[in-house]
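The next block holds one structure in the form of structure tokens; read it before the comments.
The full complex has more chains than appear here; those shown keep their coordinates.
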């Protein structure tokens, strides 16, 4: 049984940003040396997420529009009584989910043809982390 | 350590459809021969999902109504500039999530009494796939 752990760091320029990380996850898979198994890709912050979707500019904008419609950036959150201003980012993280599992078959990510992995930053402009944990044989 | 991988194919009649696949996942569990472990059930398309809920016609309609309320089928998505018409399906996939993990204990799916596994098709009428990956001992 093999385990391999890596941490990706992000420091986005914009408050909200969607960063494609498929190649980083594939590299971790190769480094781990496994041919069968699973890779957990999980945000380590509560104002970020990880999702699988299309690497197409329009749909990424549509995802952002939907999330900001359902959990708008703005002042009216109970959370802001603590002095924070990122209540919307917590809620967006809940909706998108903060993690995915990537299956590994024959030594590579077993993704469909259009599936790309994204880090979803909802409160950026500071250093934040994602854990990649590979488990397999 | 045992690994077992299977792909389920779907070609739904309707654009949106919810297909119960608990028995298929249980069969894969039996074929794998594991008694302890985890099973990843994951859509391989970005306009589909996998979820656990009740096998009751009314709630499946309620789920569909909610998703189409939050991410309505229609023309007004940036993604459609590419010629696609399925922007809503991508968003529904994000909301439902595209995958689940089923725990395996004593050689069987360790689900609660009402938990059933569903494939959620949001842009059907064409061949699409789900991966079942079993990992355990």
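Read from first to last, the chains carry the letters A and B; within each, the first residue is number 1.
Basically, a residue touches a chain if its C-beta (ideal position, glycine included) is under 8 Å from a C-beta of that chain, and two chains touch if they have at least 3 such contacts.
In this text, all values refer to a predicted model and were calculated from it rather than measured experimentally.
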Copy count of the single sequence across the entire complex, 2 present: 3
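We take it that only the chains that are shown with their structure count from here on.
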Separation of chain A from chain B, taking each centre as the mean of its C-alpha atoms, in whole Å: 20
Interfacial residue positions of chain A with respect to chain B in the complex: 1, 36-38, 51-54, 56-59, 61-63, 65-66, 70, 95-97, 100-101, 103, 105, 110-112, 114-115, 135-137
Contact footprint of chain A on chain B as seen in their complex: 1, 3, 5, 38, 40, 42-46, 70-71, 77-82, 87, 90-91, 93-95, 97-99, 101, 129, 131, 133, 135
